[in-house]
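Note that one protein chain is taken out, while the other chains of the complex remain in position.
Coming up: chain A.
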Amino acid sequence: MDMSLKQLVPVILFLYLKNLSSGHSCGIIIPESPSVELNTEFTATCILFDHCKLQFKTSFAKDIFWKFKQHRVPREQYRRINDSAVSVTVNYTSELENPLTCNVLLYSQLEQNIYGIFIKSGFSPEKPSNLTCILYQDNMELSDSISCSWTSGRPTLMPTVYTLKAETSFNAFRNQTNSNSCELKMVTVPIFVNMVFSVEASNVLGIAVSDVLVSDPVYLVKPSPPVIKKFIAENDFPNYLMVQWEHPLPSYIMLFKYNIRYRPKDTDVWTEIPENDTSSYIQTFSLQDLSADTKYGVSVRCMNSEGKGYWSDWSKEAFQITPEAKPSKKLDIWRVIGPADASGKRIIEAVWKTLPHFSANGVIKVYNVQVESLKTKDFFSYNVTNTTERLHLSEKEPYRITIVAYNSKGKSPDARIVIPESNNNTESSPVESIVPNSLDGQMHVKWKANTARVTYFVVDWCVVSEKGCSLVSWQYENKSSLQTILKGDFKPGIRYRISVCPVYKDISKPCFAEEQYFQENCPKVGPSIIKSKREKNSVELEWELISVDKLNGFIKNYTVFYKAAEENENSITVEPQDRKVTLNSLSSNTMYIVHVMASTSAGGTNGSQFTFTTLKYAPGEIEAIVVPVCLCFIFIVVIGMLFCFNKREMIKKHVWPQVPDPWNSTIANWLPNSPSQSNVSPKEPVCPEGSITNFSVIEIGLCDSKSFTDEYNKDSLKKGKYTSDEHSSGIGGSSCMSSPRQSVSDSDEGDSAQTTSSTVQYSTVVPSNYRGQGHLPSSTVFSRSESTQPLLDSEERPEDQHSYGNINTENGEHLPQSIDQDTRKQKGSYFKRPKPINEDSLLKLHQIEIAGQSSDSFKFCSTEDGGLPSSNDSDALHVDSSTSPGMHMDLESSEKMSYMPQLSGYRPQ
């Protein structure tokens, strides 16, 4: 049961509300369409209709609530009128949003709207002010409408209508608008009768009427601009122009006063003629004191002569050119005096400025230049068309230069200047000092001067460059003015030389000049280092002077920046007059990078980088080392030489042993058939000390037939056996001076063993025969050799040349050569002066010989096969090669070596 009731309640409530909303409104809000002035109190009342009273079981007055859109109005602002009417009062502001609704709360939870209204809000209009009306001119009549405007005050935020009214005593006109201006259209605007103007502003919140404007419409006229009919010049009056115009309206309507202005066409500055001169009702006017040959423009305007109404716009400008007149002012002239040449003439450049238009009074056609010598009274004149004239005048005479300008109407007053004779600068200038200064974008110049004999000053300025100083301009100054502002276009970064020149009675006096920049800039280029003088720990740098064209300012200082690798950069500042600096405390043998910055007041500019390396040694340091060393060396050498000199014999003995000359050998006189005679050595005295040098015994084996050789040696030694002890003064004795080359010693085994260390070297020449010959040749040659060298083999056997590696392998055709030739050849080939040797070299030599012999052993044999000279040939050295197909050397078997008797005589060649 409870559940069914709970389910039915929403249904019943829905049906009930549906019934309410679908029927007539249950109430109304009064006023229904209100317009409310903002920030004022507004009251609305909600009234519940009777037919709904029964439906609201609850108290309407209790459950009602007001809302502005979603925002409830506080209940404190409600006022209960009766059970079915409740009002609300609010201070209506623009923040309150529409709509305003009247609502009730049913069953304490369901909001039900009764009614709603939309409120229009705004302000009532303020009183219009500043009502002004204008009656325009239409062609040659007055317009048939009057335009009025006013200030409407604050915005009303709602539609507001402005009604403009114009009334005469017998007529009235009106018009409406929503803006603050309006036009009153009439059949014809009544004039010469007062008209009352007013404007009324009205909206739903109120009405406001402006103050009335009472005026005859003829006093509200803004006439059209007068039309200029003529603007004419009269030929005889170059400073006069006449303008003529038409009145904009007939005089029976109104009279006018006028206002006239004019200007030269090329300017925008108007000259206005005072109103008092044109306040009358005039139609022509003469403009006077105008510049000749100038195009002028003129314009006129007008208004009611009584000053009531409005000025017309300026008329369309009319133009006219004044006639030409002769130049009114003299030329502005100056001079530039150049140095005198060898002939005593100097270049005087007379310069002058073109006359300004207001002075030229026309087109200048020509300039007349007159030059007069004040000494000789010589005079000449001519015409030029440009504004400079170069004159070659003697420096010994003063000249007066007069320049006159001509136009079509005449000539200008004379402009003169006197060039005094050159006094070699002995005359001092009345100007004591000048101070040029750039200030506020202008070049100011102040100077001090004795003005007693000065008529006026001329201040000139020229641009300083490497080529000289080119004049820019000049200006005249009164003698009383000791300062001025130069009227010229000065550019930054340009050096100007400003001169103040006093002039006395047209005679220019010496000038006083100073240089100045209008504005300094950074130098265009930095200084480049041109010289450097390096030391071990310092360097002297010198840089070039920057050209004045690139300076852009006065050098305040130079800053030298230098830096070694991986070190901080250092700098040093140098005064501007110095262009060199010495950098000290540098590291030796170090590369530095340096650049110089030239600074003006505007900043600095870096020059190119310069790299140098400091010296490793200071000057003289090397000499200090080298000289003592050399001296020591020389000293040691001298000492050594003295020592050698004192010990020269000993040195000679050890280093330069005397080698006997085989050519001078007396062995030629030695009888080969008497070996015993060989014991008498003609060379014995050659070895004075008789000392026995070391020698070694070389056993020369012929081919492999050692046995044969040994046998032969035994046989030969049986015939003449020598021991070194026994024949120490013999042939072998001469070998004391021989080279370390081993020689063959012919001795017994036992002897050789005994004399190995202290015997004279001997050579043993083994004679040979043809292979296979069973007997020893009877002509066995036993040749002397004082040397241990095997040269004797060579001497007597040219084949040995071949066997020792001579590339000139000779065949049988060449073999029969004279002994002389053979000997010489062998001298050249083998008999070289032996070098001092030691044991090592000696050993090496042995090895070389051994190698050579062993390698050439076969050849040795074959050459013998090629044919040897017969044993009968006394000059030939016969070697029995039949039993010695090769040569065998054995150092260890030196005991087998023997001295072989020379079979054939050895003859001096």
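Everything that follows uses one rule, which is that contacts are C-beta pairs under 8 Å (C-beta built on N, C-alpha and C of every residue); 3 or more make two chains touch, one makes a residue touch a chain; residues count from 1.
We take it that contacts and distances are computed from a predicted model.
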>> When one chain of this assembly is omitted, its UniProt record names it as which of these: "Exosome complex component RRP41 homolog", "NEDD8-activating enzyme E1 catalytic subunit", "Ciliary neurotrophic factor" or "RNA helicase"?
In response: "Ciliary neurotrophic factor"
>> Among A:I253, A:V371 or A:I417, which one touches the chain that has been omitted from the display?
In response: A:I253
>> Touching the hidden chain in the complete assembly: which of A:T40, A:S181, A:S224 or A:T271 does that?
In response: A:T271
> For the full complex, which residue in A:P99, A:P190 or A:G338 touches the chain that was left out?
Replying inline: A:P190
> Of the residues listed, A:I29, A:V218 or A:C522, which one is in contact with the missing chain?
Replying inline: A:V218
>> Considering the whole complex, not just the chains shown, which residues of chain A touch the missing one?
In response: 144, 168-171, 186-188, 190-194, 216, 218, 250-253, 255, 260, 271, 273-274, 277-278, 280-290, 305
